[in-house]
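What you see is the complex with one protein chain gone and the rest in place.
Take a look at chain A:
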Amino acid sequence: MLSPERLALPDYEYLAQRHVLTYMEDAVCQLLENREDISQYGIARFFTEYFNSVCQGTHILFREFSFVQATPHNRVSFLRAFWRCFRTVGKNGDLLTMKEYHCLLQLLCPDFPLELTQKAARIVLMDDAVDCLMSFSDFLFAFQIQFYYSEFLDSVAAIYEDLLSGKNPNTVIVPTSSSGQHRQRPALGEAGMLEGVEASLFYQCLENLCDRHKYSCPPPALVKEALSNVQRLTFYGFLMALSKHHGINQALGALPDKGDLMHDPAMDEELERLVVRSKLHRTPWQHRAKEPGAFGFQRREKQEALERVSSASVPTPYHYRWEPRE
């Protein structure tokens, strides 16, 4: 707490770097909006709840995109929330289109922009037909890279563009928010015989970029590792490599490793309880249909669920259980 570099920054910048102000402003804004309701149980409690939820990562649920995107922590929380809520979809083995994933994203964030999802889809599909089906894990990891590092990726795109067209890679490039990826497609033909750009040169530029700019970048060492095996790479090849790299994933800290992506025992138990509860409350007529769902839906049924519902007490990691209003 009392480290010297903390005191090195002027106050305002220090606060800004930690995004404290963002949360403060948001908290006050929320307070203003819900004045009547919050006044019932006190402002102190409100702030407690607010910052607790920030810590737990639930503050971004159903919030507008500008807030979700505002801080790295928010982004991480959002990714984590998306994973937790829709892990079951992935577990079921369904392949969905980009639009459908976007729908799922919108369930959590109503005004999430389509272009981010599209860019993520392009990473998975290597810029091919954007209407192809994608698996949950592929999409999720690509989306993670795209969403968390979106500004970084825009700069990278611009750099790639320049390298392709042979410009000086060391000039400072500050692209506008999304113009980079717009330019890169037609240039591919001009690259000549070899596809993409040389890996080491590319890495150098990236390093410069990371040093220069303040928004979050993947740790350079890990990037180097990702690039170590290839001589040349394309833009999407690079992104794909990033998304598949375990180290970067761990550095981000939002999602578990690919192997563990479908595992969340606590949630699974909770889910089973919900399912059983819903089964018990079926009205009689619904018991008659025995055949599997007539929707033509390819799925794998997990029958072992029923056995696991024994334990009634599941430790919920969150302190605040919502009580029903009535």
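Note that a residue touches a chain if its C-beta (ideal position, glycine included) is under 8 Å from a C-beta of that chain, and two chains touch if they have at least 3 such contacts; residues count from 1.
Following the convention adopted for this analysis, contacts and distances are computed from a predicted model.
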Which choice in "Dynein axonemal intermediate chain 1", "Presenilin", "Nucleoporin NDC1" or "Leucine-rich repeat-containing protein 49" gives the name that UniProt lists for the one chain left out? "Leucine-rich repeat-containing protein 49"
If I consider the whole complex, including the chain that's not displayed, which of A:89, A:230 or A:262 touches that chain? A:89
Contacting the left-out chain in the complete assembly, out of A:30, A:137 or A:208: A:30
Provide the residue numbers of chain A that touch the chain removed from this figure. 11-12, 15, 21, 24-26, 28-30, 32-34, 37-38, 46, 49-50, 52-53, 56, 58-59, 61-62, 64, 81, 84-89, 92, 94-97, 99-100, 103-104, 106-107, 110-111, 114-115, 118, 131, 178-179, 181-182, 185, 267, 270-271, 274-275, 277-279, 281-283, 285-287, 289-295, 297, 299, 316, 318, 320-322, 324-326
